[in-house]
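All protein chains but one are shown in place.
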Amino acid sequence: MAAAAGSSIYLPESVTLLGVEQPTELEKVFRVKFDSGRPLGHGPGQFVQVSLFGIGEAPISICSSPCETDYFEMTVRNVGMLTNAMHKLTPGAKFGVRGPFGTTFPIDEMEGKDLILVAGGIGLPPLRSLILPVMGDRERFGKVYILFGAKSPKEILFREDLAAWGQAPNTTVLQTVDRGDETWGGNVGVVTTLFSQVQVDVPNTYVAIVGPPIMYKFVIMELAKLGVANEHVFMSLERRMKCGVGKCGHCQINNVCVCMDGPVFRYSEARHMTEAI
Amino acid sequence: MSSVDVFVENITRVEGHGNIRVRATDGKLEVCQLQITESPRYYEQLLLGRKWYDAVHITCRICGICSIGHTTSSIQGMERAMGVEPSDQTHKLRQLALMGEILQSHYLHVYFLVAPDLLGAPSVVPLATTHTEVVKMALRQKRLANDICYAIGGRHIHPLTIRVGGFTSFPKEAELVDLKERLIASRKDLEATVELLLSVAHKLPAFERECECVALTNPPRYEFYSGMIGSTVTDPVAPNDYRSKVIERTVPHSHAKFCSSNGEPYQVGALARYNLNHVYLRPEAKAVAATLGLNGPCANPFFFSIAQVVECVECAEYAIELIDHFLDAGFDPALDGHRDVKVQAGCGTGAVEVPRGLLFHEYEVDDEGTIVGANLIIPTGQNLANIEADFAGFVPTILDKDRAQIELLLEMLVRAYDPCISCATHMLKVEWVD
Amino acid sequence: MKPTAAFFSFTGCEGCQLALLECEDELLDILSAIDVVKFREAMSETSDTYDIAFIEGSISTPHDEEKIKKIRGVAKVIIAFGACAATGGLNAIRNSMGSDEDYYENLREQAYGPVGVEHFRSTKARPVHAVVPVDLTIPGCPVDRGQLLEVIESVLVGRTPRQFNHPVCVECKLNDTVCVVEAYGQMCMGPVTRAGCGAICPGRGDTCEGCRGLLPDGNFASHQQMLAEHGNPPEEIRLRYLMFNAYRCEELGVPLP
Partner (left out) sequence: MELYRIDEKGLAEAMARLIAEYRVVAPVEKGPRHVFDDIQDWSEARPLAVGTVLPPKKFVFPQRETLLRFQLTGEAPQAEAVVDDTPVVLAGVHPCDITGLRCIDHTLAGRYFDEHYGARRMNAIILGFDCMPDGHCFCSSVGSLKVESGFDLFFTPLQVGGYAVRVGTQRGRKLLEDYFTAAAPAGVYEESLEEDFRKRKAAAIRLSIDAPVGDLPGIYQQAMRSKVWEKWAEVCFSCGSCNLVCPTCYCFDVQDRVSLDGAEGRRERVWDSCMLAEFAEVAGGHNFRPTPSARLIHRHNRKFNYQQDRYGEPHCTGCGRCARACLVHIDMVTIANELIAEQRGEAS
């Protein structure tokens, strides 16, 4: 009777890999669906725990639109054990997924508002799960600015999407790179340098930010200069994470868990958390 | 063929690095060397200036295979130097650990290093498929021996509980019960081993050379742990007087010192012990010896592995006896002195029979417990000169064979002694402070 | 294709290779998962190509140095196996007793007298990574069987083995061990030593001697002060640091009492 089988919040469901694309040297985009056929049912900004038995688990954001129910997509940067093993997978492969977990960008609250959507590097994929539904229902929102910074032109993700979004009415896509190369004729500098080109109705503006830890502080400073209300600023934070369901303690920031109370936080709340940014 | 020039670089299936160099022209032996090329480690030097309690930690690392032997000899030497008298409980438990190590080392040698030669394989790896049952039995036996070491010493290699004055912890009763059951069950495996050996024993070359044998003696026991330094040639001497028996010297072709007694090479190890003490073997072991053709003194060095199997029987039975004692008497922490060692200046020598023979650890400490002198004499070092003497006797008898066969036979001869070369290459001359 | 593995021993006691032979229960599984093509201590067959090289022992002679460079040229993965290879181990004690060329010449002369000419020159004893790049490290004197098996498993499944960047105290606690410092004031190296051994020494009432090597970010000053508070003389604390960690102290610039 000792070790009986049972249900478990840690038991993943099986998914099948439908397709893989490799937009950059380090990143691959994985399109998968649950073998059970159930839709993931995520909101913008949520993530799943990806599980490869024998290797481990890692939290990965969903980069496809919540409106897409046939499959979902994840963009994975090859940085370690699990992500490395994921990069070796080929279509047809089966692995485990738990989720979706975490909080979402409040898309309904954003209705009718001007939006500044700021992404740095691998922050673009999670933001894409917000941008896609915004673009899909464009007239529900005011002006949209998409600000994206990458280290170098080679590392720009979702080029086609960026180009297409730039074509949408009332939408401005601004890109910059830290270091340019011979192919690059655009902005060079950190993402905050793009703010000079942003013109919004400040009291009616919502902001979403996803990027590397270092980016938040500087973007917040720009927003303060602009005068955007803290209540209108949302940011997705990243922490080490083992369980995704508020148990393992790794992702705790002050009294919140990034996996349950985040990853999307309202800045007016996050600013009181001494460890947040 | 009466001329050979043999150079075996890095003899395999021995512990440590050594070469064989033999040259004979027209039946005349010109060069005959066992070259020890293991990198020197200067253990005796490392000990100087350190504290008494470190000697055992450091010297047990001389050798992975006989670390319990080094541990035992080291604490014995240190206790004799500082006048520490451990309890009977401590002595007995140490001997149980030593039995575990002799069993594990002998099994390793017989099954993993020698058996492939006799079964015509280059190593135990192919035997895993051709002789699966033998390999499984070997692993089972070795595991049991290891578990004895683990239960008492706290670790399979480099024991950690065995200290000057006593033990830092005792095995649990359940562990002892388990070990005893498995030791009893292992009698069957030992019988099978004897049978196996019997079926291949005829492959052992029939070569004999008389030599002096040196081992601990302590009638009426087949001794490993205490007693006098006995010899087939001279009178016994006390461990503290070992220098009157054993002379060490350096030779140009070896990183290990060679030893002699009365100017002649001599032999230590399982066969030497058998030759000196066989009358004191318990009946079970005597019977096995007789079955395997060992009926009293034996001058054939290839019979080392036979003597080892006989000792396995002896040690397994002695281990059972010791376990029975502890199951009966239990362990009394009050009889353990490892936390109350009093430091005192002095000089003393430990002499213990480890798998490969007699091992000496001599220490001198000052009144603060600082080590000011150390001399370690390793069994393999003592056997090196004897192996060369065996070469000299053996090579002329095999000159008619082809080169590969000669190489194999010479390697088998070296391997028979189960040399432990990293042990032997520990040394450094020490300036004694008188 | 099974990966091929070769074992090499340099300056050491060969106890770590023995640790592999001591995985009696798993040995047959290991042999069916990897092809051991060279293992002088246990095998006569040998090969000059291999994927994984297990290196035991320190690099302590010019000859050792030559040999390890050759191996690096062949092996895809080099595993520093045991304290001698991983951190210099006990061999490095001699580094702390002298360092100039004369010192080693002297050692050699003392050891072998004027006949020493045929022998290798000894040099400073160094861990493998001081001479060639190392891919994986299994420290310990001897290596822990469990960790050894875990590393083999990791290599087979393509996972990075755990690195144990925390001290031995963690494993003491996991084992519900009575701390020998807290209970007896003994000189334990656990708080500054890399875990992974299962805190086997304190578990049996002994102290940790630091055989798995000092942690890169250990709080050495606080540790030494703590040991001194328990009545340990500075010289003995110094010797303790210089037992398994003479090379490591030099490498990390650890101040000693």
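A few remarks follow.
Letters A, B and C name the chains as they come in the text, with residue numbers starting at 1 for each one.
Everything below uses one rule, namely that a contact is a pair of C-beta atoms (placed from the backbone, for glycine too) under 8 Å apart; a residue touches a chain by one contact, two chains touch by 3 or more.
All values reported here derive from a predicted model rather than from experimental measurement.
The absent chain, not drawn in this view, touches the displayed chains A, C throughout the complex.
Interface note: of A:Pro23, A:Pro39 or A:Gly96, the residue touching the hidden chain in the full complex is A:Gly96. The missing chain, though absent from the display, is touched by one residue of C:Lys38, C:Arg94 or C:Arg159; that residue is C:Arg159. Within the whole complex, the absent chain has one touching residue among A:Ala168, A:Val188, A:Ala229 or A:Met260, and that is A:Met260.
Within the full complex, the residue among C:Cys169, C:Leu214 or C:Leu242 touching the omitted chain is C:Cys169.
Interface residues of subunit A with the unshown chain, by the touch rule above, are 1-12, 14, 35, 53-57, 79-80, 83, 94-96, 213, 238-240, 242-243, 245-250, 252, 254-255, 260, 274-275. On the side of subunit C, touch with the chain left out of the figure occurs at residues 26, 29-30, 32-33, 149-150, 152-153, 156-157, 159, 162, 165-167, 169-170, 172-179, 181-184, 190-192, 205, 217-219, 222-223, 225-226.
Simple rule for what comes next: only the chains that are shown with their structure count from here on.
The chain with its C-alpha centre at the largest distance from the centre of subunit A is B. Averaging C-alpha coordinates per chain places the centre of subunit A 66 Å away from that of subunit B.
Averaged C-alpha coordinates give centres for subunit A and subunit C that are 43 Å from one another. Counting partner chains per residue, subunit B has no residue touching two or more of them. Against subunit B, the residues of subunit C that register as touching in their complex are 9-19, 21-22, 24-25, 27-28, 31, 36, 39-46, 57, 60-61, 63-64, 89-91, 93-94, 97, 107-108, 110-113, 115-120, 122, 141-142, 145, 184, 200-201, 203-206, 209, 236, 239, 243. Against subunit C, in their complex, subunit A makes its touches with residues 54-56, 80-81, 84-85, 88. Chain contact summary for the complex, subunit B toward subunit C: residues 10, 12-17, 37-42, 45-46, 49-51, 54, 57-58, 61-65, 67, 108, 112-113, 116, 122-125, 128, 135-136, 139-140, 142-143, 146, 154-158, 160-161, 163, 168-169, 250-253, 255, 339, 422-423, 427-429.
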